[in-house]
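Reviewing the structure listed below.
Just one protein chain is left out here, and the rest sit where they should.
Entry: chain A
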């Protein structure tokens, strides 16, 4: 199966794996779930469906970035600023 979206799927997987290194519940936890999520859809062949799944993956990337930012921001705020701030 030389689906042209194959490269994009791999890229998405690698990007998510990279982001998973900072996951609060641990890298292993994240990697297991990431692999399971991708494996669940391994037999999808319709390019439209694959694109939708890729888009969902991109959305998850944005969610993770937001999660990481908020975690860090809240930690810094708690440590360095007075409560009323």
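We adopt the following convention: contacts are C-beta pairs under 8 Å (C-beta built on N, C-alpha and C of every residue); 3 or more make two chains touch, one makes a residue touch a chain; residues count from 1.
As a convention for this text, contacts and distances are computed from a predicted model.
Choosing from "Replication protein A subunit", "Electron transfer flavoprotein subunit beta", "ALA-interacting subunit" or "NADH-ubiquinone oxidoreductase chain 6", the protein name stored in UniProt for the chain missing from the display reads "Electron transfer flavoprotein subunit beta".
Within chain A, the residues in touch with the undisplayed chain are 11, 14-15, 18-19, 24, 61, 65, 68-69, 71-73, 75-77, 79-81.
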